[in-house]
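Comments concern the structure below.
Moving on, here comes subunit A:
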Amino acid sequence: MMSNQILFAILLLAPFVGFMFNGIRWKSHNATLAGVVATFAVFVSFVCSLLLVSQLFGANAVPSVGTRFFEWMNVGGLQVQAGFVIDHISAIMVLVVTGVGTLIHMFSIGYMSHDERPSKYFAYLNFFLFNMLLLILGENLLLMFVGWEGVGLCSYLLIGFWFTDSEKAAAGMKAFITNRIGDAGFLLGIFTLFFLFGTVNFSEIIARLPAGGIEMGWTGPMTVACLFLFVGATGKSAQIPLYVWLPDAMAGPTPVSALIHAATMVTAGVYMIVRLNPLFLMAPNALHVVAVVGAATAFFAATIGLTQWDIKKILAYSTVSQLGYMFLACGVGAFGAGLFHVMTHAFFKALMFLGSGSVIHAMHEEQDVRKMGGLRKYLPITHATFFIGWLAIIGIPPFAGFFSKDEILWQTASSPLGHKALWVVGVLTAGITSFYMTRLMCLTFWGKSRVPKETHPHEAPPVMWIPLAVLAVLSTVGGWIGIPKVMLGGEDNWLERWFHHVIAPVPEALGHAVHSHALEWAAMGVSLSFAVIMACLAYTFYVSNPSLPGRLAQKFHGTYRLIYNKYFVDEFYFARIINPLIDASKGLWAYVDVNFIDRTTYVLGDVVRGVGSTAKSFQTGNLQQYAMYIAVGLAVTMFLILR
Partner candidate 1 sequence: MGKDVFEIVVNCVKMLLIFLVMVQLVPILVWLERRVSAFMQNRFGPNRVGPLGLIQLLADAVKFLFKEPFFPEKGMAVMYYGAPIMALIPGALALAAIPLGAPFHLEQFTWLGREWGPYDFIMQGYDFGVGIVIVLGVSSLGAYSLLMAGWGSSNKYSLLGALRASAQMVSYELALGLSLVGILMVFNTFSFYDIIAQQTGMPLTFNFFGKVHSIAWLPNWGIFFNPLGALIFFCASFAETNRLPFDLPEAEGELVAGFHTEYGGFALLMFYIGEYGHMMVASALMATFYFGGYTIPYVANESVANWVSSGGLATHPNWAAFLTSLIFFLVFLLKVFLFLLIYIWVRWTLPRFRYDQLMDLGWKTMLPWALFNTVLTAVWLAFSHRPV
Partner candidate 2 sequence: MLSSADFLFYFLGLVSLVFGLGVVLFRNPIYSALCLVITMISVAGIFGTLDAWFIAGVQLIVYAGAVTVLFVMVLMLFDLKHEMKTFSKGVIGNGVKLAASGVLLGMLGTYIWATYATEPTFKPLPAAATSSIKATKDLATSLFTTYIFSFEVIGILLLVIAVGAVTLSRITGGTHHAD
């Protein structure tokens, strides 16, 4: 039996070894070898994480499995261990990341088979996974931050993977810079927490929380820390106001979008908040901010999704919207529901992204849905799996999305931290989601074919559709662990029992939850029927009566333009933030830099030059003179020592 330490080491290092292997032979064109090695590395991690997670089950279950490799730093009061832990929260994340990661790696073997630099691609992908595992398993904020930065780097590298296209390179840059803003917030949050608790270890922070010391105001230290952390989360998880990078990030290869920008990395913010849930519960105002931002993001992103024509952009905005849901869940204190949605979303969104990858592959890199349609008969497997994903995301029972989304909506309505208005927004968003997802299905797979004559779509090879099939199964059954109480006759579902130890309940001081079975059934019915109605509407719009959308767009011209151009957010950022910053920087350079800083350095330089020209006379280049200095120095030193 291997010790946990070895298992952890293999778990962490397997992707790193894969990265080294592919990184060293980065010039190779052998996609199969690179892909198989990379996939195998991740699969090894998956097996290790299964072995480790299995210790949380059964009669001898332990609350958490952890190990410490070495002391990373010990400076003053700051003591950081290179320690890793799997508890009930990280267990779900690590299984999702390695499991879905394995499938996406496998898919990539087929998808990247014709690429020029497959080894480089798989090296980046493995390195991403290594960093993601650091982020998830790290027992303290600093390790998480290392992983956090690492995944940011990999995301940048992979978005700009086809860097010869300057637009794609720019997209990578945008993602990186936007993330930096969030990271700065995250770092400030870490500093605040260290200042408050004198540690960066998660369990120690939680243990040192003041008992019952809930901060009601806006300026309490914990509220400030939580808000800083949330800024970090908005950057990484693409929330208002920092969501702008995620749609552009679709410039990367589609499996990357599936792995990084849908299933794993973007949920890091949610994961971080769930990890620190007792802390956030101490700062209800911060949670309100989280909830409002989450709801707003969900709604806005969904509306933008209505008007997009690029298949990946639609999915990207859908991702932003779903991430909003997760933050909404966290904001109302339903952390378990949030993590539940992370998991189900990882399944069905990875499925849909990979499906779209399969479509794009079949269409020879065509991403515009207007040039698709009727693909069902060319891509039967892709269509079937995509169909399941569609059912899951619009929330049709018994598919995964229904349970998690319903849990979030019900918690929003019933939790003491929730609000009716948030619920309304959530339901509206669910409807809109249903609409644009159906639109996507209609435009891509159903209706008449608009495929150009020279394109001959073909079904993907097995190495690509097997991951789709596995993900489809997971999207179907993945939600069954969280069947609502009312459906089980009042029993706690598996998920609640799983999270029993690690997710704190909303404190009594903040009010009481609403308990009404009737209300819950009603809410479920409302959201479900709304989603079905919107889906039918979309079917009417885009299959039965294809001219209707155009006329509507003509009629509500202003609104359509506003939404189509993504509310002009990018333009706003440029006009109000980026350009003023550039102007201010130029002004600073022209006045402050030239007049003060440069002058100071000139003076310093003159001083140094003067001293140097004096000292120069000693440095003649005459070796024997140097030897003489040594001899004299030796004599003087010996005199001083032997005196």
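Throughout what follows, a contact is a pair of C-beta atoms (placed from the backbone, for glycine too) under 8 Å apart; a residue touches a chain by one contact, two chains touch by 3 or more; residues count from 1.
Inclusion criterion for the candidates: all candidates are chains of the complex that A comes from, given by their letters.
For clarity, every value in this text was computed on a predicted model and none was experimentally measured.
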Of 1 or 2, the one touching subunit A somewhere in this complex: 2
Sites on subunit A touched by candidate 2 in the complex: 624-625, 628, 631-632, 634-635, 638-639, 642
